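Below you will find the structure I want to go over with you.
Note that one protein chain of the assembly has been removed; the remaining protein chains are unaltered in position.
The block that comes next holds chain A.
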């Protein structure tokens, strides 16, 4: 059974930058408080772009970086929890925008853990022979679901998209996408919510923080073990960009002092399923991770859900 590997990443962020000082104009908050509590300096907000627009732009860049054309793609999977339309799904819209002919196309919603879940399902599809070249995209427009009068949540979220092109590995080649460790915590289903009709994001911050900083590091280490990569050989750790203090808390427990730890949250805020591919795409663009190096991805969020795997950096 042939494995898969990532050929390239691409990302897209809307142009409007929302600073902490901007937020201080609309709710009772300030720059120091926000940086101290969540570690965010700016976030990007989409004014005209839809989730599908951002997903499409990120996918175009990933395809160009991979040196493939839309005709090569036979599967499109989009991780998102913030697409307003029920149908068509975002994956079909991306396929239409890029002119991809008749791919398998579906959306997947596991909130902030979505990219690693989607990458896991795509890896399985390729291993099963159901696809050869796939686009895996995380895309979110959380500003549509943000309560701009709630200072505890509106400071956190942003909009954006990240995409990866995943292809079947050669038969004699080691897989570039390691086994996914995934799961959920259904008894904590109230911890992060986007519920009801015309909903807003709401969360139990302390409960999420405690779970994330205590339960996830052992699961992330399982992903390393399943991939046969020693923790000290991981070149970069790219967790969901939820909160800088959560990232620091998990990183501390992982014990990977050599690894570059993604901190795109500082400039992009929390972009849910988009955050992992967005952060890694930017690290690659800045040449902070060498090609071929093992990178640990780990998503977590509403559900509660989590998923992660070790991938070889394209």
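In the analysis below, a contact is a pair of C-beta atoms (placed from the backbone, for glycine too) under 8 Å apart; a residue touches a chain by one contact, two chains touch by 3 or more; residues count from 1.
As a convention for this text, contacts and distances are computed from a predicted model.
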item: Complex member absent from the view - protein name from UniProt, among "Sulfate adenylyltransferase subunit 2", "Ferredoxin-type protein NapH", "Elongation factor P" or "Acyl carrier protein"; value: "Acyl carrier protein"
item: Contact with the hidden chain (one of A:146, A:167 or A:213); value: A:213
item: Missing-partner contacts on chain A, residue numbers; value: 36-37, 204-207, 209-210, 213-214, 243, 245, 249
